[in-house]
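Here the complex is missing a single protein chain, while all its other protein chains stay put.
So that you can tell them apart, the chains are marked A and B in the order they are listed, and the count of residues begins at 1 in each.
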Amino acid sequence: MDGESTLSLVLFSGTDDKLTAAAVLAVGAAAMGRPVNVFLQYWALDAFRRDRITRYHGSAPEAGPAGDALLRGSLEGPKHWSETLRQAKDVGDVRIHACALSTELFGISQADLDPLVDDIEGVAAFMGDAADGPITFI
Amino acid sequence: MDGESTLSLVLFSGTDDKLTAAAVLAVGAAAMGRPVNVFLQYWALDAFRRDRITRYHGSAPEAGPAGDALLRGSLEGPKHWSETLRQAKDVGDVRIHACALSTELFGISQADLDPLVDDIEGVAAFMGDAADGPITFI
Partner (left out) sequence: MDGESTLSLVLFSGTDDKLTAAAVLAVGAAAMGRPVNVFLQYWALDAFRRDRITRYHGSAPEAGPAGDALLRGSLEGPKHWSETLRQAKDVGDVRIHACALSTELFGISQADLDPLVDDIEGVAAFMGDAADGPITFI
């Protein structure tokens, strides 16, 4: 595995701290010329809905009220994770897929999702692209 | 790393949404002929107890009451993650190990665990099988 092996990120959690951490890893890998393959499941998929992607989605329970307030302040404007992901797509080969099973569970179609999401795909297609590198679950 | 490198999954969380996500990744990898090496720690190990594996184990905090109800409904019958894992074991090379340290912490033996669990092993044995592929913590 060299520096160009694909980084596959399974985004499961829907809180803004984890989504920010994921976006930072994606942009870091993309800047190094590494392909990034993102798969959105469950609460992360829900957070990518077009009408609420920049709404506040909360933080991990251990943040507490002070940590939560700190996180919330850090998400303003250009620092929002959705903007970081847009940058990552501009600089590199970053594809974002919605998990087909999760779209069925929530009853959502691609029209409901932010344009950051390229398509809806099944786990077999995701695993095919994940054959040659790390699979990181966030 | 080619398509046949082992996918190692460390299951830590005991909620049914993460266990379902894990089972979907395991069956997707197994269907592609990829060995799957599962290590059960903490709350995930607790969820594999023989007498409560199909009991409802809750969801991530960000699910909220509506998301929780949706998840709960999705787990009925053949769609339960334990059935998906059984399928994964039928179609491919999927081994499920209980972490020795976690079994000691909970005071449980293999007889307490669902037959899906092949054995109890230490972290050195797990790491030995994880030498040639991704290690995904869920």
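Keep in mind that, in the parts below, a contact is a pair of C-beta atoms (placed from the backbone, for glycine too) under 8 Å apart; a residue touches a chain by one contact, two chains touch by 3 or more.
In this text, all values refer to a predicted model and were calculated from it rather than measured experimentally.
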| item | value |
| --- | --- |
| Hidden partner chain, residues of chain B it touches | 1, 5, 8, 10, 12-15, 41-43, 46, 57-58, 61, 99, 101, 105-106, 122-124, 126-128, 130-137 |
| Missing-partner contacts on chain A, residue numbers | 1-3, 5, 7, 17-18, 21, 24-25, 27-29, 31-32, 34, 60-63, 67, 70-71, 74, 134, 136-138 |
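In this section, only the chains that are shown with their structure count from here on.
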| item | value |
| --- | --- |
| Chain A onto chain B, rotation angle from CA fit, given as a multiple of 5 degrees | 120 |
| Inter-chain centre distance, chain A versus chain B - centres from mean C-alpha coordinates, in Å | 23 |
